[in-house]
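What follows is a single structure, written as structure tokens, with notes after it.
All protein chains but one are shown at their positions in the complex.
Chain IDs A and B follow the sequence of writing; residue 1 opens each chain.
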Amino acid sequence: MDWEALWLSLRLGGLTVLLLIPLAIAFGRFLALRSFFGRAVAEAVVALPLVLPPTVLGFYLLVAFGSDSWIGRTYDRFIGQPLVFSFEGLLLASIIVNVPFAVQPIQRAFESIPADLRDAAATCGMSWWRMLHRIELPLAWPGILTGMVLTFAHTLGEFGVVLMVGGNIPGETRTVAIAIYDRVQAFDDQAAGRMAALLLLVSLVAIALSYALSQRIGRRHG
Amino acid sequence: MAKTAPPTGLSVRFKQPRPIALDLAFSVAPGEILALVGPSGSGKSTTLRAIAGLYAPANGSILCNGTVWFDSRLRVDLPARARRVGMVFQSYALFPHLTALENVMEALGDLPAGERCDRARALLSGMHLDGLEERKPAALSGGQQQRVAVARALARRPSVLLLDEPFSAVDRVTRRRLRRELIELRRELSMPVILVTHDLDDVIRLADRMCLLSGGKILQTGSVEEVMARPANATVAELLDLVYEEARPAANARRG
Partner (left out) sequence: MKLSRLSLAAIGAGLFIGMSIAPARAQDVPVVAAAADLHFALSEVAKAFSTETQREVRLAFGSSGNFYRQIEQGGPYQMFLSADEQLVFDLAAKALTIDDGALYAVGRLVIVAPHGSPLKIDGRMAGLKQALAGGEIKKFAIANPEHAPYGRRAEEALRHAGLWGKIENRLVLGENASQAAQFALSGGAQGGIIPYSLVLAPSVAKRGTFALIPEEWHAPLRQRMTLLKGAGETARAFYAYMQSVRARAIMRRYGFVLPGEMS
């Protein structure tokens, strides 16, 4: 069991959730409430990482912030090391790749809030902020939690993008998923098996949790 | 909020070709109940939402007690929370995750925290909901939910009270009981009240004046008895007739 890789994976998953979820709440709410021209396009772009092969994602991410890119070079100039093959680069890639897992359940949760509740909140004299945190967030909470769980689990399992953007650098970008690949190559099936079982368990728990939570959404509004 | 001038009531004028055709104007005096009647699609709910500030018509104006709430020419459009409206929605729109007490308290944001709870209790008590304050809407009957909705609408001491088909979601027996309560309540109401309904029984029992709407236009307006006894033309008569049959026993009871 590669504890360093496990800790790295947990950090990556945790930080991705922490940074992505507030953005996903804002964007998911925006998509749920406003119908604007090009909304279908916006939703399609959000869903892209779901259907794109990870290597395609990895390739474009490398183009976008590899050391030949403007972003990569600027980052290197200010921070002193390249964005790719670093934990920070991996975090950035992870946030981008997890957008649909975070935004979609949250968007659906906001969509399931009946419109006249917002109207009622307005006629009660509630400010936008009060309506958000007193009415909308509590009602959307199961969806937000689902988004968090799915993002975390997906980050733990992400492989293709991590390999392309992060390499396989122990202590920096070698996540559990990569470590399994690494152990198999080293003919260490035992270690690989242990880590694979752990990831399987985490995935099962994540799926079960997200199903239970979406039932709660159904009950509340059903 | 000191109001030195005596309240003058609500005066409304809307005109737009689409998406929902509107071409109407009416006023409601303080303490008066005006019923907006008409078939579905006639624009009554849209009109109500526009008065509440939830919808902005293309042209028109809303004046309430001397304050301009909306004026398309002057580009004034106060948001809903800045207008002191109390609104009872057709579906009641109670916040499902909050108790009855908390629902009413949400409308009391102006008051200091300590007073909010007491005032909310008083309002619920006034609607005969003692003992039910801690219940969530799912644990309340249709009639009880409606009364919580009314309490919440009145909490802000609104300048206008709007009721959107408030009895449509309950059964006949409950409807009659709720109507009776509203009749009692109206004695204490000093603001203009607009009642949207397609049930003439509500109109006869509750309203002072009525507007008959069709296709966004007012076909006839006047006191309830006037309109019922002397419909302006065949269309009006037809529309009234549709529900008159149902309401005839009640109409006789009122007269007699």
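The rule we apply is simple: a contact is a pair of C-beta atoms (placed from the backbone, for glycine too) under 8 Å apart; a residue touches a chain by one contact, two chains touch by 3 or more.
Computed from a prediction, not measured in an experiment: that's the story for all the values here.
In the full assembly, the chain not pictured is in contact with A, by the touch criterion defined above.
One of A:Gly28, A:Pro49 or A:Gly66 touches the chain omitted from the figure, and that residue is A:Gly66. Within the full complex, the residue among A:Leu33, A:Ile169 or A:Ala196 touching the omitted chain is A:Ile169. Of the candidate positions A:Pro54, A:Pro82 or A:Gly160, contact with the unshown chain belongs to A:Pro82. Of A:Ala64, A:Val184 or A:Leu209, it is A:Val184 that touches the chain left out of the display. For chain A, the residues touching the chain absent from view are 8, 11, 14-15, 18, 66-68, 76, 81-82, 84-87, 138, 167-172, 174, 182, 184-188.
Keep this in mind: only the chains that are shown with their structure count from here on.
Rounded to a whole number, the gap between the C-alpha centres of chain A and chain B is 46 angstrom. If you check the complex, the residues on chain B that touch chain A are 49, 52-54, 79-81, 84-87, 89, 91, 93-97, 106-107, 109-110, 152-153, 155-156.
Remark: chain A residues 114, 116-117, 119-127, 130, 134-135, 138-139, 220-221 touch chain B in the complex.
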